[in-house]
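Here the complex is missing one protein chain, while the rest keep their positions.
Let's look at subunit A:
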Amino acid sequence: MAFLHSHATSFGYKQVPEEQKSKLVGNVFSSVASSYDLMNDLMSVGLHRLWKDRLISKLNPFPGMKHLDVAGGTGDVAFRVLERINSVSHRAMQGTLPYTEEDTQIYVCDINPNMLNVGKKRASERGYKEDNFLSWIQGDAEALSFEDGSMDGYTIAFGIRNVTHIEKALSEAYRVLKRGGRFLCLELSHVDVPLFKEIYDVYSFSVIPAMGELVAGDRQSYQYLVESVRRFPNQEKFAQMIQEAGFARVEYENLVGGVVAIHSGLKL
């Protein structure tokens, strides 16, 4: 009976029943987890690092904050937030700060345990003591396991396009943020710049899946990646969705002509 009433959603260019999407996405990321970082560097020619730096500077982390990074299993964003807070703290030693560094908590939530394990391992390699400042939770962006109004900040980097119901993820983000809390999303977006768009398409559809094959031994996952980017709402549409979730002062910044965009909003 469910078949008659099921809704289809997009998985790259394939239409799949909703229940299947998260399972298929899960498989993609179990497959990609181990070569994730390397592929990110190759595909973006190292630029993803700068994009994440930009995301963090827009976030403006402060010591004592409670921050939630969703779909960030391998820890890229979480480590940056922590490092930024540490540097702010050291500068503030000269002055006075209302919060102490000790209260800082970064929560990393990911639907995929493999990604989280990679993140945990990297954390210990960087010398972060277990459970100090960083917490790792397996969870669903559409149904977060965090209390209402518990977070000062929420980030999702290159994760929201993999969510089955984007609106749910956005309303959950709104729910867990405190009043005054900031929402930030870094995601691959739409390029409209003439000529550059054509070059980008060729790069996406020809080069990336081939790279995936060569480096990660997985053409299909990267084919999915490229297709999922095209199916994701464009900058304006996504900004509208963020507003509909209740956020105020919604804006976006295009990087590299729209290859990526950082959307932000405030919970008033």
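Please note the rule applied: a contact is a pair of C-beta atoms (placed from the backbone, for glycine too) under 8 Å apart; a residue touches a chain by one contact, two chains touch by 3 or more; residues count from 1.
As a working rule, contacts and distances are computed from a predicted model.
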| item | value |
| --- | --- |
| Chain not present in the shown complex, as UniProt names it (candidates "Sorting nexin-12", "tRNA-splicing endonuclease subunit Sen34", "Prefoldin subunit 3" or "Protein preY, mitochondrial") | "Protein preY, mitochondrial" |
| Touch with the omitted chain, as defined above, among A:140, A:213 or A:253 | A:140 |
| Full-complex contact with the absent chain, from A:83, A:148 or A:244 | A:148 |
| Missing-partner contacts on subunit A, residue numbers | 66, 105, 107, 111, 113, 116-117, 120, 130-131, 135-140, 143-148, 150-151, 175 |
